[in-house]
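With one protein chain held back, the other chains of the complex are shown just where they sit.
What follows is chain A.
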Amino acid sequence: MAYRSSVDIHTEWDIVAARQLGRNEAKKIGFGTVDQARITTAISELARNIYLYAGTGKIEIERLNEKGIFGIAIIASDEGPGIADVRKVMEDGFSTSGGLGAGMPGVKRLMDDFRIDTEKGKGTTITAIKWLR
């Protein structure tokens, strides 16, 4: 099993805890300042979406090592309402909360790989990966 650690999201301050965890892991893996900022910002977006739209959930951070290439995976999962139209939430400016609607498309651009698994009424799991080059 790859090394995984996680933070449960219940309050706004848990977002800060998740960010901190991600930054520490990113540092350990060897990411530079710019990538550290990208990774923490992505975590912040995903954690806040959990807090806002699902209420509770968790952020897991996994260290990756694929054939000697290191990376970090952010796995954001919740059992909230799910996302009805995945294509729509990936559009810049789409928001149901009066936000900027920049979070989801932003995370996709901040990271290397991005995947959404969601089912209406069941919940959402978003996996975002950054590789160390």
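Note that contacts are C-beta pairs under 8 Å (C-beta built on N, C-alpha and C of every residue); 3 or more make two chains touch, one makes a residue touch a chain; residues count from 1.
Keep this in mind: contacts and distances are computed from a predicted model.
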item: Choices "ABC-type branched-chain amino acid transport system, ATPase component", "Oligopeptide ABC transporter ATP-binding protein", "RsbT co-antagonist protein RsbR" or "4Fe-4S ferredoxin" - which one is the UniProt name of the chain not shown; value: "RsbT co-antagonist protein RsbR"
item: Sole contact to the chain not displayed, among A:S6, A:N24 or A:T41; value: A:T41
item: Contacting the left-out chain in the complete assembly, out of A:G71, A:G103 or A:G123; value: A:G103
item: Absent chain, residues of chain A that touch it; value: 12-13, 16, 19, 33-34, 36-38, 40-41, 44-45, 48, 92, 99-100, 102-103, 105-106, 109-110
